[in-house]
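Before I ask anything, let me first share the structure, which is written out below as structure tokens.
All protein chains but one are shown at their positions in the complex.
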């Protein structure tokens, strides 16, 4: 399998990434998440809860003159982000092991922020965004739990974010069984995006 | 509103396009459709059933050194594609009024094909693909009817396409009502993609 | 059309009800909502936010030796509940015009409660449930807004309800167009049920 991605559209197939047992944002959810980020080629991006690094890598490929900070607390994730970065020949990802937002103190102003795994620190992340996300910077968050999704919407309102977009994506995928196409449902994901005032 | 799209990620918000009463592929479905196309900067693309031109325009922005043939049978659609092309300052879309595949006889070999409105001509379109889609070229089709979706899968198998991917996307979007977020369901869309052998 | 319902399964087709412009719980959501209620033939039931009365009527048909209190604040709804009750020849619905829970002070202990339209009074409704829902009584709530859905889950936990079931239902229905079946997506609904300790 050719692994370097030669295309200009995001949504790299899941199977191109090494995953281990770390949960990965599926390709369709990733494509929509990236569309809500509205990336430019020189964006500085923070990906909180980077997991396998699949979103960080797509960001790094598109923001080729920019930089992606991939924040992940788990050793296994850090290892996967490194491996996947090598596979896709990425050199503009800076991997940061630790818990956001504490670990982000050294990170300068950023243009775009993705929250894929808040670890319950949503409130603190919003405090950090207040300082560190540029004006008109975009924030995109993915949630699979109802409570974090709700809290994120409340925090967006409390912190004066605008253009709040709440999208729920329910994807099912065909699997071939004996020449039939069986549809398998994925877990629904809430993709919430907004712009800093 | 600034209308020219300055970002490198597809999935331009619906409201940036002029629509009239022509049905439009919604932004999330568009983002996933484009991800399945795997565009390169110099791709030659045919968009069959271009409607408002929203997919053609996103293709033209990404395949900036390539060319998009936007095929649409209705006058109203043709008008919208022209208007939207102007808004996004596109000069690499060739608009073709008529019914595919007949109208495509003059079109040379193409790299990517999108079918957004088959008009019941799916079988003929596959005959044209046999001649006109390059080897390893990608085909992406969107369906909202069960019958056309089924026929497309059968035709893909009969014509030896490989890497057939069947994705159903069920999107719901939040609408603000009295400080509450009401979820509105969109119509589910089947996005079917494959590669020519 | 024969209007009296002669069947023992719930989920009466929407078209059998008079609706006006009042929003109605669709038949599939109604069938699942009733299944979560686990009705007995002699249940005393309160339906808060009865709307067209479709759920009240299904409850009244099943709890034929019981009683349904249909609570609705709007005049138009009250009129529809009356009309629909006549159509289905129901005599065990007591229609109460007003706002729950205030209006429910005279109502005795009840076995089952449905909340279809909380009008922002969720907290007060839970206080009333503390007094008025029997031990092991079931509560089923339908939500289309994220915030009320979230608050309901929190209130269930705070008030010690058990067997909390959170179900999201995303229904799409086929519509015949020129011998094709187009799928139309309904709004997703959260159906939340639980048992009083």
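By letter and in written order, the chains are A, B and C; residue numbering begins at 1 in each of them.
Keep this in mind: a contact is a pair of C-beta atoms (placed from the backbone, for glycine too) under 8 Å apart; a residue touches a chain by one contact, two chains touch by 3 or more.
All figures in this text were calculated on a predicted structure; none of them were measured in a lab.
Peer 1: Which one, A:41, A:86, A:127 or A:145, makes contact with the chain that was left out?
Peer 2: Of the listed residues, the one touching the omitted chain is A:145.
Peer 1: Among C:90, C:155 or C:183, single out the residue that touches the unshown chain.
Peer 2: Only one listed residue reaches the unshown chain, and that is C:183.
Peer 1: Check the options B:146, B:180 or B:195 and report the residue that touches the missing chain.
Peer 2: Checking the options B:146, B:180 or B:195, the one contacting the hidden chain is B:146.
Peer 1: In the complete complex, the non-displayed chain touches which residues of chain C?
Peer 2: Output for chain C: 6-11, 27-28, 31-32, 34-41, 62-63, 153, 164-174, 176, 181, 183.
Peer 1: Which chain B residues touch the hidden chain?
Peer 2: Touching the chain left out of view, chain B contributes residues 146-147, 149-150, 153, 166, 168, 170, 188.
Peer 1: Tell me where the left-out chain touches chain A, residue by residue.
Peer 2: On the side of chain A, residues 144-148, 170, 172, 174, 177, 179-188 touch the unshown chain.
Methods note: only the chains that are shown with their structure count from here on.
Peer 1: Moving only to chains each one touches, count the minimum steps from chain A until you reach chain C.
Peer 2: 1
Peer 1: Over half of interface residue numbers shared between chain B and chain C means same, under half means different, so which is it?
Peer 2: Same: when the shared numbers are divided by all numbers used, the fraction is over half.
Peer 1: Roughly how far is chain A from chain B, centre to centre by C-alpha average, rounded to an integer in Å?
Peer 2: 26
Peer 1: What residues in chain B touch two or more of the other chains?
Peer 2: As it turns out, chain B has residues touching two or more other chains at 170, 172, 174, 181, 183.
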